[in-house]
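The complex is shown incomplete by one protein chain, all other protein chains being positioned as in the whole.
Presenting subunit A:
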Amino acid sequence: MDDAVTVRHLVVDRGHRRVLPGLSCAVPAGAVTGLLGPSGSGKTTLLRALVGVQRVRSGEVTVLGEPAGSPGLRRRVGYVTQAPSVYPDLTVRENARHFAALYGRGARAADDAVATVGLADAAGQLVADLSGGQRGRASLACALVGEPELLVLDEPTVGLDPVLRVELWDRFHALAAAGTTLLVSSHVMDEAGRCDRLLLLREGRLLADLTPGELRTDAGTADLEEAFLSLVRRGEGVSA
C-alpha cells in the first residue's frame, strides 16, 4: 500500500521543550490509522505538522507527495482540531456553508456534510446552543465538506456517547473504503481496535507501528489498554 504521509526525523520544539525529538513514521493511504498515546505524547504537534501550521525545527514531512503546508495541499487535506473550531455565533448550516465556499463547493455539499454527521435536525441552531458533542460534529462537518483526500482528526470522539461514537467510526471506515486516508488521534485505547493500523506514540517517540491484531498478539493480551502498557514497560522503540 502507498503511504499518504511520510515523516522523517521530525524535530519540533514548543517553548523550551522538545516535543518531537526526531520522529519518523508513515500513514498508509486509503485506511484509518489511529495515532494513540497518552496526553502530552506529541499527537497534536504531529498532526499540526502534517497540516502545515506547526513550526518545525528540522525534518521532512511529505503529505500526498508534496511537502506539508504546500498551498496545493490546502484543498486536499482536511483538519479538525481537538477543540471544536467553528463559529459559535453562526448556525451549523451557516458554518458548513462558509467552509464549503472556501473549498469552492456549494450549499448542497454543505447540507450533505451536516447530514453526514447527524446534525440535519440541528442545522438551523446556533453552534453556541449545541451540546459539546454536537459542536464537535459540527466542526467535523466543516472538514468533510471539502471532501479531502486526507482527513486529519484530533480526538474527534471526545465527549461523544457510545452510540454516536460507533456511528462516527462507521462513517470513517466508509470514507476510507471510498479512498480517503484518515489519521485519527485518540488517547482512549479502546478506540484502537477500530483502526486499520496503529501508531503508538509516547514522549514524542514512535513506540510501535502495527495493526491492532499484531498489538494483541505481541503483548499476549486481548485488552489493548493492557497491551499498550506492556509495550511501554518493555521500553522504547519496537519499530521506527
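Simple rule for what comes next: a contact is a pair of C-beta atoms (placed from the backbone, for glycine too) under 8 Å apart; a residue touches a chain by one contact, two chains touch by 3 or more; residues count from 1.
Criterion: contacts and distances are computed from a predicted model.
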Exercise for review: One chain of this complex is missing from the view, so tell me which of "Electron transfer flavoprotein subunit alpha/FixB family protein", "Aminotransferase class I/II-fold pyridoxal phosphate-dependent enzyme", "Transport permease protein" or "MmoB/DmpM family protein" is its UniProt name.
Suggested key: "Transport permease protein"
Practice item. Would you mind spotting which of A:T6, A:T62, A:S85 or A:S230 touches the chain that isn't drawn? Key: A:S85
Exercise for review: Tell me which residue among A:G69, A:G118, A:G159 or A:G193 touches the hidden chain in the full complex.
Suggested key: A:G69
Study note, to complete from the structure: The one of A:V51, A:A141 or A:L210 in touch with the missing chain is A:V51
Point to revise | Where the unshown chain meets subunit A, residue by residue | key: 13-15, 51-56, 69, 71, 74-75, 77, 79, 81, 83-91, 94, 98-99, 101-104, 126, 142, 146
